[in-house]
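Only a single protein chain was left out; the remaining protein chains are all shown in position.
Take a look at chain A:
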Amino acid sequence: MKWAETPTIEATGLTMNYGQGAVLKGIDLTLHTGEVLALLGPNGAGKTTTVEILEGFRKRSGGEVRVLGTDPDHGDEAWKARLGIVLQSWRDHRKWRVRELLAHIGRYYQVYSTTERPRPYDADELLEQVGLEEQAMRPVAKLSGGQRRRLDVAIGLVGNPEVLFLDEPTVGFDPEARSDFHALISRLTEERKTSILLTTHDLREAETLSHRIAILMNGRISAEGSAQELAARYSGSVAVSYFIRDDEYHQRLAHDEVTDYLCSLLERAGPMISGLRVEPSSLEDTYLCMVREEKSADATAELSSLEV
């Protein structure tokens, strides 16, 4: 895909320290106009911290950051009006009715309406788009988890934002609600020119929703690219397994070795082989591997700090 010249988000060397510990250790991040970028990483990797810095909720320790051309630390209300934020919270405004809340929040955006980007969206239209038209008059407290999350997305979108932040949007969803939610986001992103930064610890979700994935591990971006690129780069091996009589055999091979290996295997032992499986090791395997490695690295670091 080709992107416009000025990116929506540009961060270089972004760092964040809390007390003694460094949470972000120099992050470079770019989000192009109209792009969906997934920030993927395990809990505690610094995803929420990153997003909150970009949203202007948190002062960074160092590095350069521009969101819609503005340093978030100095973002004014007009800048804020161009952002859509879907928070992680679940419990606010419980007494408000669904439509009442969406229409009220929309009112704050009205003065920032332009001919190019009319603001806010009509509350009823938006509710229909996220599939909550039947719940419009219901108190927010009475919504199911999935409905509540869809309302959160509607609230994030009501100001017709140029960039939308989705922080862990499907935590706690059952598989069906998750796939519904993914369909909703895909539909919404096709329809409008909104750049999206999504955080998730679910690789499948990142693959489904985003154009590009940045893997955040231990305060650094450890890999970046489209799902296919990442898969090609990090899952070089193929797993071959089969039975000969009752013995199980496993073999891990590079991509270009597979054909030769299978030919010679079948030639030598063809009739005796059963249950032959050839599987590319997936991006998921690689990602899980990375998470495990980081955890053990953490443990080692902790041990060594104890010894000192």
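The criterion applied here is as follows: contacts are C-beta pairs under 8 Å (C-beta built on N, C-alpha and C of every residue); 3 or more make two chains touch, one makes a residue touch a chain; residues count from 1.
Definition applied: contacts and distances are computed from a predicted model.
Of the names listed as "PadR family transcriptional regulator", "Cytochrome c1", "ABC transporter permease" or "Carbon-monoxide dehydrogenase small subunit", the one that matches the UniProt record for the absent chain is "ABC transporter permease".
Listed residues A:Glu55, A:Glu162, A:Glu205 or A:Glu224: the one in touch with the omitted chain is A:Glu55. Touching the chain that is not shown, out of A:Ile9, A:Leu37 or A:Ala81: A:Ala81 (per the contact rule at the top). Although one chain is not displayed, its contacts with chain A can still be listed: residues 18, 43-44, 48-49, 52, 55, 57-58, 77-78, 80-81, 83, 85, 87, 89-96, 100, 104-105, 107-112, 155, 159.
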